[in-house]
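Of the protein chains in this complex, all but one are displayed in their positions.
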Amino acid sequence: MSTMSLGKALNSGLRRAMEHDPKVVLMGEDIGKLGGVFRVTEGLQRDFGDRRVIDTPLAESGVIGTAVGLAMRGYRPVCEIQFDGFVYPAFDQIVSQVAKLHYRNEGRVTVPLTIRIPFGGGVGAVEHHSESPEAYFAHTAGLRVVTPSNAADGYRMIQQAIASDDPVVFFEPKRRYWEKGEVDDDGALSDVPLERAVVLREGDQVTIAAYGPMVATALHAAHIAEGEGTSVEVIDLRSLSPIDFATLEASVHKTGRLVVAHEASVFGGLGAEIAARISERCFFHLEAPVRRVGGFATPYPASRAEDHFLPDADRILHEVDRCLQP
Amino acid sequence: MSTMSLGKALNSGLRRAMEHDPKVVLMGEDIGKLGGVFRVTEGLQRDFGDRRVIDTPLAESGVIGTAVGLAMRGYRPVCEIQFDGFVYPAFDQIVSQVAKLHYRNEGRVTVPLTIRIPFGGGVGAVEHHSESPEAYFAHTAGLRVVTPSNAADGYRMIQQAIASDDPVVFFEPKRRYWEKGEVDDDGALSDVPLERAVVLREGDQVTIAAYGPMVATALHAAHIAEGEGTSVEVIDLRSLSPIDFATLEASVHKTGRLVVAHEASVFGGLGAEIAARISERCFFHLEAPVRRVGGFATPYPASRAEDHFLPDADRILHEVDRCLQP
Amino acid sequence: MKYPCRAQLVKGVQVTTAPVRVPDTRIPEWTGFDGLVQLISVDGQRTVGCPYWELVGDVDANQLRDLYRDMAIVRRIDAEAMALQRQGELALWAPLLGQEAAQVGSARALRHDDFVFPSYREHGVVYCLGVDPVQMLRLWRGAGLSGWDPDVHGIATPAIVVGSQPLHATGYALGVTLDGANSAALTYFGDGATSEGDVAEAFGFAASYVVPVVFFCQNNQWAISEPVRLQSHTSIVQRGRGYGIPGIQVDGNDVLAVLAATRLALARASAGEGPTLIEAVTYRMGPHTTSDDPTRYRSAAQDEEWRAKDPLARLSALLHTEGLADEEFDRQVESDASAVSAALRAGCLAMPDPEPADLFDHVYAEPHALLQEERDAYAAYLAEFDEGA
Partner (left out) sequence: MKYPCRAQLVKGVQVTTAPVRVPDTRIPEWTGFDGLVQLISVDGQRTVGCPYWELVGDVDANQLRDLYRDMAIVRRIDAEAMALQRQGELALWAPLLGQEAAQVGSARALRHDDFVFPSYREHGVVYCLGVDPVQMLRLWRGAGLSGWDPDVHGIATPAIVVGSQPLHATGYALGVTLDGANSAALTYFGDGATSEGDVAEAFGFAASYVVPVVFFCQNNQWAISEPVRLQSHTSIVQRGRGYGIPGIQVDGNDVLAVLAATRLALARASAGEGPTLIEAVTYRMGPHTTSDDPTRYRSAAQDEEWRAKDPLARLSALLHTEGLADEEFDRQVESDASAVSAALRAGCLAMPDPEPADLFDHVYAEPHALLQEERDAYAAYLAEFDEGA
């Protein structure tokens, strides 16, 4: 065990994956000498060479499209998209090729691609650097979508994503890159499957489901609630496609109340899928309607207004309270 | 009043809009001499010239990106994307530019763009020609998303979309292009606002909400249900962003039951947003959980299997029945 | 009727591997050649003085006849597919009529370990790589989304999204380089595709990484209703030069010239000299697809002009004037082609439709909870009907 930041844990996980499988190659803008703008690939080109850690020309569709060809040649490419807002030029290659090649070829072709995307706000950035596009990818059949919320998961999940024979869109909560945690980097890989959600905090009155950057916020809210005498259960979804509804249902059967939190706009966000399915499956268990808290139906605002856009513990607790007095 | 197909109604609506405003220009692949692969722009280049009906090079991002520049110069471009599956190369220009320019410029710039996209399946096409990507755009703040289900709406809504100062993604249900209906092409423009849903058939036991190509299927299902003694109300959403929840709520207050149908994959589709919001707002009115029927979590299949993928009246009625015996 | 399988390709024209045929030292000279590469004139005469002749010096009478037979069979496959579509057996078909030389000539230059990324119109290439023509029809019939195993035949499932495949070829070629292999990737695309950003990005990546990829553009003058001039006011080969990618403009209706140019490009790739852009100047003699109506946008005169340049007529004239073919040969080719088309029709009609359950297969390579749930629910739903009945 050692203590490290999420960013460092991802770096260690990438290193471990590269040691483990010579077919793993990293591609992206500025990932070589610079080590990526968030330093997640720091030192990897130095140690594995520029044939395994490849700086690409400045073109996202080109990064993903060439990675598809590499995968068809037997490689396991891990592509870095520099920021959430810059994945869109690659959208066609991801949605029409990466997601569909296995299906199109009836299983004869696999595309074990991992697409790393630092996502979310809260870092005071300029436009296009704080987006949460996960719903676009989760709605796209053929892709798996996951996001770690802490260093331990970052270290494990990046290796699981790379090892998966399916394409995985791997969202990294950028504002949590610097948060430290205990990482089991000497032990064997965790046996928690990539698509499993985990209960991070037990409670019996209200369940909060969150993922990525909002998990820490949800835990904070639960802590405050406890002080106010409310027992809140917090679930870290980890996988956004598929979503582990079994874990969510079990929790809601216990609490009867659910609040879903994410940074993305509420309208058409993943909270909708969760609220829809839980409302259907737990129809007779819900004491109150499922509440969603998230971004507004606006583009991501100027950074000096982002604290209003981003759900904080107060806004989550506001919905928790509404669940308790419907 | 005259009777015409949806395709012809759209053609007439485009013509009317071009006559009405000299700043309206059409752009797209093969829209000139060919009149578009579905002939929706037939005869328009002949009558308005190749400076107002512009064939573009084969590049979707280029079509939308240049249309943005034209809009900034004071034009009102109407772009045709040849098929649903070919809008993705333009995704970045649509999501990062078209949707955000007005907000970015704090209202000083408007982008009155209309993006026409024939969408949906059921026409026995090869891959990429039967997709339903509406959820991607509905989840994107800054865009309006609408879809007509019949000739009368096609004629009116295309003119309303073009007249709107907001960018509108205009989905055309391609398998309904040839279905005829009464069009009020001599009277004044309808006063039904673009973002309003309409009740196409009244009923008091179950509400079916559908849009675009599924509206006819929903009406058919309602007709069968009536024969079986079940009274079904059918709502045509028409606008997918924003969604007219007031009309939906009023209906559910009456019926207490809701089935949402669309061709897109259920997981993360717009049915989720509708089910989530109605389950929340009508928590104490719902007699049964909101049911969703739609595409599976698979890419669009080979056309000889599409009848299994696409919801038909039977699959809708299956959910109607589940609502009646929860 | 048998079809050459990948293994059998070790016999015949196509195995003349470029390294043997093309001395590296001569590559710059040939690459430097400026102007249209043509070895057989429109009226079937061998042109004199073109240095590319040396690249096909090994092509003897037998091989010339093989090339003709390939083109004749491919044209017949295309005609039969058109007929099947008109009869409702196929959902759609994109005819290659007029592009037989561009496709057969380039395909026959491939080495056994090269890999091809085609578009939807390369039926002739698919045939040359040993795919059973019946399997070509599968995606056009809507019985599946693909037809063959890319690894068995060395050719990917056709790209329908215009311009999406050159990046895949470039990435594959990067893999070839990382493997230290000396094969190449070859990708086909059209004149219209050159406008897509993805094709430009492929040029950029290939030039930057100096990978063994051949960009083979069939400039058939039209992108559905749009003439090539709408895409570009300059020749397509010039596009590549902007990236430092040498271009070869070849008469796409001259099978020998195409064979020579493609061999050169593959040799450059294997010699570590990076990408080459080949522009095969040809013509789409038929409609864009069976859904298209060319009379709306192009003149009969242009069709006429190009019919005079027919790739088969040209080679046939050469074979006959040089006494390399006689009526017996023509009869033989005719009967071979008939056999292929008969088998094609029979195979098409016998092709099974997909089963409902197939719908849920191969979305993911690994188990997926939601998909399993939907599969079970749909099976249960269908079962209710059976009970009902």
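Annotations for the structure displayed:
A, B and C are the chain letters, set down in written order, and residue numbers restart from 1 in every chain.
In this text, a contact is a pair of C-beta atoms (placed from the backbone, for glycine too) under 8 Å apart; a residue touches a chain by one contact, two chains touch by 3 or more.
Note that the structure is predicted; figures quoted are calculated from it, not measured.
In the full complex, the chain left out of view touches A, B, C. Checked against the hidden chain, the listed residues B:32, B:62 or B:85 yield one contact partner: B:62. Touching the chain that is not shown, out of B:166, B:204 or B:249: B:166 (per the contact rule at the top). Where chain A meets the omitted chain, the residues involved are 29-30, 32-35, 37, 55-59, 61-62, 85-86, 89, 124-128, 267, 296-299, 301-306, 308-309, 315, 318.
Take chain C: the residues that touch the chain left off the picture are 194-198, 200-201, 204, 207-208, 230-234, 238-244. Annotation for chain B: contacts to the undisplayed chain at residues 25, 51, 56-57, 59, 61-62, 64-75, 92-93, 96-97, 102-110, 112, 141-142, 144, 164-166, 195, 241-246.
Definition applied: only the chains that are shown with their structure count from here on.
When each chain is reduced to the average of its Cα atoms, C sits farthest from chain B. Centroids of chain A and chain B (each the mean of its C-alpha atoms) stand 31 Å apart.
The centroid of the Cα atoms in chain A and the matching centroid in chain C are 41 Å apart. Annotation: 37 Å between the Cα-based centres of chain B and chain C. Multi-chain contact residues, meaning those touching two or more other chains, occur in chain B at positions 61, 85, 89, 127-128, 267, 296-299. Counting partners per residue, chain C has 144-145, 161, 197-198, 363, 368, 370-371 as the residues that reach two or more other chains.
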